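All protein chains but one are shown in place.
Entry: subunit A
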């Protein structure tokens, strides 16, 4: 959580210094949800997120320097600078994006869960723990979108191993959740489709973790999806370009008092799980990591010109990939004839 917070604060600094550009959406205040859920996952489990995805990437294990370099648009970023803030992909960490359109990630996540079930049932490739689980993160605004409901239906219909995690921070840019939604209690929409709907205090990482554990285990056992609504709050605006004028100061201070990091620190010290000094040393370590990430990103080169036209297709020449795994058109016996026998 501390990594997430410090990283996002550094992003804001870098943005105002001109090192970062475009749309940057920061996650300050919501760290408990990301940490509470993603730290329970294994490597083959998938995470699908929205444009507010920096901390999801960090929680899933993408190195801070890769994420920072991606934000700077450098060639050493996790997507070589081609994705940017809103499109973080990492195949080795099974981070499947990073989507700018809200609601776009939900069907993709449902598809990844479908693939996990397919691998288990049709291809007979099972992991030792059970099904690979997919987490779909999205916000309160998305819960009014058609794709959300389509996927709740299909995930429950086919009992897919997915957990739908709603990060309800009450605001969709400047649209209050209460102004936009006929029934603002999102967790209730789960049972309407036949799946459990749970509400949890998203500012308390331990409570989130408890609920997450149950939902993820359910999915792993093949019992199907869960809808988890996390009540949380973003301390900054929707993006760094958002003046954030519509939110009332008393609401902001109410949630600032429930800052997940300070709450957890208080809990740790009260329960004597670690001393102040140890917590301080963790924070110092994180500061170093983030500093190093910025230095790395600064020092990294911009993508070369040749990168512009690369990676549009996996198979650019379009003749297909032969049974030996190589492009057919590179085979010296390739005749460009109209059939391959």
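The rule is short, and it goes like this: a residue touches a chain if its C-beta (ideal position, glycine included) is under 8 Å from a C-beta of that chain, and two chains touch if they have at least 3 such contacts; residues count from 1.
The criterion applied here is as follows: contacts and distances are computed from a predicted model.
Visitor: Can you tell which of "WD repeat domain 75", "ER membrane protein complex subunit 2", "AP-3 complex subunit mu-1 isoform X2" or "Pyruvate dehydrogenase E1 component subunit beta" UniProt lists for the chain that's not drawn?
Guide: Its UniProt record gives the name "Pyruvate dehydrogenase E1 component subunit beta".
Visitor: Please identify which residue in A:108, A:135 or A:163 touches the non-displayed chain.
Guide: A:108
Visitor: Of the residues A:1, A:41, A:151 or A:293, which one touches the chain left out of the display?
Guide: A:151
Visitor: Out of A:59, A:90 or A:300, which residue would touch the omitted chain in the full complex?
Guide: Checking the options A:59, A:90 or A:300, the one contacting the hidden chain is A:90.
Visitor: So which of A:79, A:200, A:240 or A:290 would be touching the chain we can't see?
Guide: Counting the whole complex, the residue in contact with the absent chain is A:79.
Visitor: Write the list of subunit A residues that the hidden chain touches.
Guide: Contacting residues on subunit A, toward the hidden partner: 46, 48, 79-83, 87, 89-91, 96-101, 104, 106-116, 118-119, 121-123, 134, 146-147, 150-151, 153-154, 157, 310-315, 317-321, 328, 335-341.
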